[in-house]
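Note sheet for the following structure.
The complex appears here minus one protein chain, its other protein chains still in place.
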Amino acid sequence: MQNILTSVALLALTAGMASAEGKLSIYNWFEYIPQEMLDKFAAEYDVEVTMDTFDSNEAMLAALKAGKMGQYDVAVPTDYMVAIMAGEGLLDTFSHDEIPNFANIDPKWIDVPFDPGRRHSIPYQWGTTSFSVNRDVYTGDIDTLAILFNPPPELSGKINVLDSQGEVLALASLYLGIPQCSQDREQLKALNAMLLDAKQHWASFGSDTAKDVLVSGDAAAGMIFNGFSAKARAEGANVEYAYPREGFVAWMDNAVLLKDAPNRANALNFMNFLLQPENAAALTNYAAYTSAVIGVEPFLDDAIKNSPENNPPASAPQGTFVGVCDQATQELYDAIWTNLKK
Amino acid sequence: MAGCPDIRRYPGFAAMAALCLTILYVPLAVVIAYSFNASTSLTNWGGVSLRWYADLFTGVEAPRFRAAAWNSITIATLAATASTIIAAAAAVAMVRGGRFRGKGATFALINLPLMVPEIVTAVATLIFFSTIGLMTGYLTILIAHITFCIPFAYLPIAARLEGIEETFEQAARDLYATRAQAFRLILLPLMTPGIISGFLLAFIISLDDFIITNFVKGAGMETLPTAIFGSVKQGIKPNILALSTVMLTVSILFVTLSYFVNRLGQRSRA
Partner (left out) sequence: MAGRAASGAAGTGYRGLTGPLLLPAWAMIGIFLLLPVLLMTVYSFLTREFRGGVDWTFSLAAYDRFLLSRGLFGDEPPVPEWTYITIFWRSIWQAGLATLICLIVGFPTAWFIATRPLHSRALWLFMITVPYWVNLLIRTVSLRFLLRDQGPLNDLLIGTGLLDSPLRIINTNLAVQLGLFYSYLPFMVLPIYAAVERYNFALSEAAADLYASRWTTLREIVLPVVRPGIIAGCILVFVPSLGAFLAPDLLGGAKTYMIGSLIEEQFKGSQGNWPFGAAVSVILMTLVLIVLMVYTRARGRAEVR
């Protein structure tokens, strides 16, 4: 037994010495990258790749602030979190010529509000958040956010809403046509009153269960991410994802370069690797959202390329990112959310 | 007493007990049944299949669950061992140490983890570790688990100890056994059933803990409950049910084994 252990330890040691020109340490969402891609990168660049996962932006931020800076090279925060992390000084900057494939990014995703000019981040995947309706229950027009906030009688009491302050308040603001991070009293009062009134129509708040309640029929309509809704449809729910005319929330997860990255060069190689069309497509085929890289189409699975959830109708407006407010304004929105859930 | 069974029986109590077991087991039956579901959905039945068991060991999440299972089991083993030793020492002092100053306060302190709601313990521990800058994951989880497992190990051990007459040890001491010998040869064997149930209880509590672990785990550290929680965030898939069924089977085997070992031990002593 002792011998086996020793030889295993020796083997591990020698293996460690043999491989790994360098290392790369990634902090990513759970189940957001296929293992084959990590293996491919490791083989191509001869680095040892390790990845830890998180399940919410806030959890990632808390972990990094609690002393994990300097351990990871790349993280994958959502849009608003990129802005927050940049504001807290957690991100390193790069110049565009450090990433040769930078030119592959769809130009409309370069000057984004959360990282103007892309100095810290590259697009990873993007998607939208609006809602889906079970077409067996309601066949009318679903082109409006009123389905969530002032629903027809068929849907009242059968609506699930994401348990996510940022996205609910952003959609509610779009419905009322007021800007995010507003400090206007009348607008905020109207937002507060509208939400309190809308709540009577809602059956539940749930993010993790957003897909399941649609599949099981517990909810006839539900706020949901587009990819999640596609999964619900694949599981047999007769749901249609809406691109409402008032607007909807767009979100984008981004690979960011962390400050004090121990392997900065490998991190940039990895970001470059992610922008290679076939790799970006592999990511999209796995996660079922949308890539922001030009030239992915030939590599995409048909089911994803043609899914109605991923292809907004031409008439649909642009998606809106969740805003990042200053502390005083954020506290007002926190109070509205607490009011809603008291 | 045997001639009058009536006083022990109340109409409806047996039915209540049956109801109680039904309530406890029906959801488990659902978990087990749906772990064999061929469909990806949790709610629609797609035929019988073992795919989720295969997925558990070979699927994309397999490495994550393997790492989490390893962390959970080592943490639970270490935490249960440490807390059982600490609790056993404390129980001997509390039950055999006679009266001493601060006994009431000590009793309250030992039971403090039971009295403080778990969410409060979680918050306090998070604040503490983040203030002293210790956020290593494994070590912080282990420390937190040892701490809150102490009363769970203490209660069965102390209960057992209270039932052991002091006369055995006194007889041994009268026969010039040293204190260590009296402990090793008399008290420890008599305490063993209490120590085993204390250890088991601490082990389960550690293995199942989510709230406190989730607050103190930091980055890159998962135990089974936090891994389950994390993957549920992406929508609940039947592989979680398969995992639960495996855990349930393992634990039933484990407890059954300890039950029979215990009985065997009792019989040999008798």
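Labels for the chains are A and B, by order of writing; each one numbers its residues from 1.
Please note the rule applied: a residue touches a chain if its C-beta (ideal position, glycine included) is under 8 Å from a C-beta of that chain, and two chains touch if they have at least 3 such contacts.
Fair warning: this is a prediction, and the values are worked out from it, not measured in the lab.
Asker: Could you tell which one of B:A38, B:A54, B:I127 or B:L188 touches the chain left off the display?
Answerer: That would be B:I127, which touches the missing chain.
Asker: For the full complex, which residue in A:K40, A:K65 or A:R245 touches the chain that was left out?
Answerer: Here the residue in touch with the unshown chain is A:K65.
Asker: Could you list which residues of subunit A touch the chain missing from the display?
Answerer: 56, 58-59, 61-62, 65, 84, 88, 163-166, 185, 188-189, 192, 199, 202-206, 209, 216-218, 327, 330, 332, 334-339, 341-342
Asker: To test your reading of the contact rule: which positions on subunit B touch the chain that is missing from view?
Answerer: Given the touch definition above, subunit B has residues 1, 4, 6-10, 12-14, 16-17, 19-21, 23-28, 30-31, 34, 42-43, 85-87, 89-90, 92-94, 96-98, 100, 106, 109-110, 112-121, 123-128, 131, 143-144, 146-148, 150, 154, 159, 166-167, 169-170, 173, 179, 182, 187, 204, 207-208, 210, 214-215, 224-225, 228-229, 232, 236, 240-241, 244, 247-248, 251-252, 255-256, 259 touching the missing chain.
We take it that only the chains that are shown with their structure count from here on.
Asker: Provide the residue numbers of subunit B that touch subunit A in the complex, in ascending order.
Answerer: Against subunit A, subunit B makes touches at 39-44, 60-61, 63-64, 130, 133, 135, 218-220, 222, 229-236.
Asker: With touch defined as at the start, can you tell me which subunit A residues reach subunit B in the complex?
Answerer: Against subunit B, subunit A makes touches at 27, 30-31, 34-35, 52-56, 60, 63-64, 66-68, 71-72, 207-212, 215-216, 228, 231, 234-236.
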